[in-house]
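With one protein chain withheld, the remaining protein chains of the complex are depicted in position.
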Amino acid sequence: MTAPGAGLRVEDVVVLYRDDDGTTKAAVDGLTLAVAPGEVVALLGPSGSGKSSLLRAVAGLEPVARGRVTWDGTDLAGVPVHRRGMGLMFQDGQLFPHRDVARNVAFGLQMQRVPRAERARRVAELLDLVGLAGFGDRDVASLSGGERQRVALARSLAPRPRLLLLDEPLSALDRALRERLADDVRAALTATGTTALFVTHDHDEAFAVADRIAVMDAGHLLQVDPPAVLWHRPSSRRVAEFLGYEAFVAAGSPVGRALTGEAGAPAPDALLAVGPGSLHRVPDGVAATVRGAGFRRGVVELVVDVEGVGRVTVVEPSGDPAAALPAVGTQVTVRADPHRVAVVGGYG
Amino acid sequence: MASPLAPGTRRRRPTTATALTTTVAALALTACSAVGDSEPPAAEGATSSGTVVLVTHDSFALSEELVAAFEEDTGLTLEQRAPGDGGALVNQLVLTKDAPLGDVVYGIDNAFASRAIAEGVLEPYESPAAGEDAQRYAVDDEGHLTAVDVGDVCVNVDRTWFAEAGIAEPETLEDLTKPEYEDLLVVTNPATSSPGLAFLMATVAAFGEDGWVDYWTALRDNGVKVASGWSDAYYVDFTGPSSEGGDRPLVLSYASSPPYEVPEGVTDPAEAPTRALLDTCFRQVEYAGVLAGAENPEGARQVVDWLLSPEVQADIPEQMYVYPVDSSVELPESWATFAPQPEEPFTLDPEVITENRDAWIRTWTDTVVG
Partner (left out) sequence: MTTLTAPASAPLAYRRSAVRRGVLWALAAAVPLAFLTVFFAYPVAAIVGRGLVADGALDLSGFADVLSRPRTWRIVGTTLAQATVGTVLAVVLGVPGAYVLHRCTFPGRTAVRAFVVVPFVLPTVVVGVAFRSVLAPHGPLGFLDWDGTFAGVVAALVFFNYAVVVRTVGAFWATLDPRAEQAARTLGAPPWRAFVSVTLPALTPAIASAAAIVFLFCSTAFGVVLVLGGTGYGTVETEIWVQTTQFLDLRAAAVLSVLQLLVVGAALAVAGRARTSRERALELRVTQMRLALRGPERRAGDVAAVAVTGLVVVGLLALPLLTVLVRSFRTPSGWGLGNYAALGTTGGPNALSVTVWEAAATSLRVALDATVLAVVVGGLVALVVSRRPRSRPARRAVRLLDGVFMLPLGVSAVTVGFGFLVALDRPFGIDLDLRGSLVLVPIAQAVVAVPLVVRTVLPVLRAIDTRLHEAAAVLGASPGAVLRLVDWPVAARSLGLAVGLAFAVSLGEFGATSFLARPDRPTLPVVIFRLIGRPGAENLGMALAASVLLAALTAAVMLVAERLRAGSAGDLA
């Protein structure tokens, strides 16, 4: 139903970053990415990987040194920021300090000359959507961090942007709030059918919100895939490492075969990525030494050294409250759950 | 979905252009309001050449009625400018002689008269209105400057203080260096104050080129205090009735100062709280002249004549606090009683003043200030 080239296309884009000493380097280095209408794509990468620069270039806040940014096939070069019809949400909200909550949310509608009554209706609707019904006349200075981000979200959604850009919108918040708000953002985006590009360095957040995840590193795109594919089939060791995989082992090697057992790997020359939850303790398996143990939210995490593999986290349900954690130095044997081991290199 | 970029919603909004236009308009308006509000309306029937510009010092003042009468009689509009005082005024005229500030100047005193003439600032004009009195003070034979008023700078005494202290009041310049008057005199700095310069010249006239430095050394050793300006000396250091906290009963001021300190109802000069020491005075003469390159030289000459007219001469003491040059003019009653003019004030040839003034001030500074 959508034409090829519909939505956002970033083609071979280079964004330069100028240091204070005058030297320039490429923050985004020849990157290509497409976001289809209605799709939510997360840009995931460590800090300094260029994801924010890309986002700002799409918004028109940074000049594109090379390549094109198009929307529905139309080049956006030369289209000023305020005519791109996009929304942008900052890490710290950047609410207008001289406007109350409702007038913050109404800003974009005001820019579109939406009639007053319609504006008020839309503001109420958006505040309701983000769970802040009745907050309209509050001073923004009186809001908590989470509330400010909700207002920022409502503000950027209100004008119905054709593309919403979110720049680490949740990273300033505490963990519980972040998780809850990630779900809320996802729900809000889905409910409004908004196309979105979501920058984050937190993969949990990316998995929770995105239809597809684009992993960025040093100005390049490493992999773009739906969350499940990305998780199970990281395209490279670098991607796997960034997703939290801890150790790598060739499927055909003796220890690889021993870990995966009969189920085996899809191909003997595949590289397996092992991470938290990939291994569990079994009576007979590969020998490992416990290096640390801890209790986390209903599970027990054991850090073990697996011979020939390296240090891996074993996650087990916590059963008996009275049971003691294994002491450091205890010898255990482990085996991999084939569904929880990723195959690096795009097999499958 | 309604796109925010739908053509119908794209409207031009006020931008920097509008802001800038507003700014320029505001600047223009301000200019208009300043001119429109404040420029005096041109006199009836006066043409553009019917304006005469009088450059003067900022103490200049004459009764409004007199100015109005002058404008009516001559058909001229009198515009006044006061860019400075005393020496500053002459220096400004020198600097702007290629594009004169106005047509006629009033307020050049004898300390700077020769410089003004030597620098070619003035056009000669012998006013038929200048009587014998005015001619007594002529600076040169060509009539570059015409004397309009005179004033005497003299040491004033707080008589009450001396009466209470039981000390005899001093009379002469020499008296001021005597031990009984130690720490009692305050004068003003000749480099920053016009009476200060006049007093310096009084000492030069009294003791000669060879003696005045010694006199000042003696004054300094006798504890003379030097204030930067007249107000400061008179209202702070002087013990007189209108000052407060002062500790000096002898102050450099004018012969015309005492009447202003006389309480209401007092008519006997002996009861006046202050008096001027008439043997310590230096005569300042203020001149008027036609500026070289004047746009309206005829109007300028009319102004000079007018300043010498009996009406203006009579107005001068009340308005500008100096004596009219025309001795036939009747003085205000209080002046006649409380402000007698010295009979033989010190004077110096303007030529000599111009040649030596700067050197005197420098030497004075080195001697007294160190």
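The first chain written gets the first letter, and so on, giving A and B; residue counts start at 1 in each chain.
By our rule, a contact is a pair of C-beta atoms (placed from the backbone, for glycine too) under 8 Å apart; a residue touches a chain by one contact, two chains touch by 3 or more.
Just so it is clear, the structure is predicted and the values come from calculations on it, not from any experiment.
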Partner chains on view for the chain not depicted: A, B
Options B:172, B:334 or B:356, residue touching the unrepresented chain: B:334
Out of B:137, B:234 or B:306, which touches the unshown chain? B:234
Of the listed residues B:189, B:203, B:280 or B:341, which contacts the missing chain in the full complex? B:189
Residue by residue, what part of chain B touches the chain that was omitted? 1, 3-7, 13-20, 23-24, 26-27, 29-31, 33-35, 37-40, 53, 56, 58-62, 64, 67, 79-84, 87-88, 91-92, 94-96, 99, 101-102, 115, 189, 191-192, 226-232, 234-237, 241-247, 253-254, 257, 259-261, 263-264, 318-321, 332, 334, 358, 361, 368-370
Mind pulling the chain A residues that touch the left-out chain? 6-7, 18, 22, 37, 59-61, 71-88, 90, 94, 96-100, 107-108, 111-112, 139, 141, 155-156, 159, 162, 165
